[in-house]
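With one protein chain withheld, the remaining protein chains of the complex are depicted in position.
Our next item is chain A:
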Amino acid sequence: MINFDYIRMGSISSAVKALDKFPDAKIIAGGSNLIDLMKRNVMAPTKLIDINPLPLKYIHTTKQGVQIGALALNSQAADHELIKTKYPLLSMAINAGASAQLRNMATFGGNMMQRTRCSYFYDTTMPCNKREPNSGCSALTGINRMHGIFGTSDVCIAVNPSDMNVALVALDAKVILKSAKKERTIAFADFHKLAGDSPQLDNHLQKNEMITDIIIPENQFYNNSYYLKVRDRHSYAFALISVAAGLEMDGQNIKKVRLAMGGVAHKPWRLYDAENFLQGKTASLQNFEEAAKIAMKGAKSYGHNDFKLALAPSSIVEALLKASHLS
């Protein structure tokens, strides 16, 4: 770890001003990922801007739905009565991630900024385009059991490791981003990006911007939500495959459906085509299997992760069965 400067900010305006002034600075909140990356010399910011004092820890209802401050803790949201009753998918996804200790430190903004767990990204002795552009992707022909099957690029097949993100993309969340000069609101689905030819960038956040809020529009999925996480260890482990499923049912008829997957792409992966297929259909094993088949179109594996091509549709079906209370 190299020496770095540390400044602590008391207001949103002073934080974004600091970002403007120090474009290479990194924001630190819970630090549960950034500190690890710094200890391993994967990231070496020369300046940290601590935003913990900022008044962004709230979770409250608004006209649109629920608004969550970027500094709200993961555990705070997962245990929040409003989230548990109206947005249980988010609660389930958060609780499927990490350990209790980490969830007590991790913030919403920080979780969104969590970097991939590709082991080549972490090990500075091996090539990695995400860590060091143009050095090569070790995972393509290396150990790639955890890696992506959707939207991969030939320079990076890493996946976004978050569970929370999968629920948020399924729930049509929006993100408020603030810089010294302006504020913008974008769809959560547009926050993260595919690796493309710039794998060093995980998302579309500009260097002078910070995340201030996450907004989840009101929905009627709360009776039929399920987050399935398939992993190598029950207690805690990053997802091999995860599926977020939210249904709005009218009897056995699916009025609305939201489906997303984790552990499969560089960003939380929304299954729009499968959703379109299921909309207005009956909840049945047959329809779920068809939806899973549709969802798998375009999937591509890389050797160690070949099993995901079979595990992913199986997991989609299981999540839908659970969400619709068919199993």
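In this section, contacts are C-beta pairs under 8 Å (C-beta built on N, C-alpha and C of every residue); 3 or more make two chains touch, one makes a residue touch a chain; residues count from 1.
We take it that contacts and distances are computed from a predicted model.
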item: Candidate names "Xanthine dehydrogenase family protein molybdopterin-binding subunit", "Lipid-transfer protein", "Heterodisulfide reductase subunit B" or "ABC transporter permease"; UniProt protein name, chain not shown; value: "Xanthine dehydrogenase family protein molybdopterin-binding subunit"
item: Residue of A:Asp79, A:Asp123 or A:Asp273 touching the missing chain in the full complex; value: A:Asp123
item: Residue among A:Ala93, A:Val155, A:Ile215 or A:Leu240 touching the omitted chain; value: A:Leu240
item: Candidate in contact with the missing chain, chosen from A:Ile12, A:Ile35, A:Leu194 or A:Leu311; value: A:Leu311
item: Residues in chain A touching the chain absent from view; value: 1-3, 41, 117, 119-120, 122-123, 125-126, 138, 141-143, 145, 228, 230-238, 240-241, 289, 292, 307, 310-311, 313-315, 317-318, 327
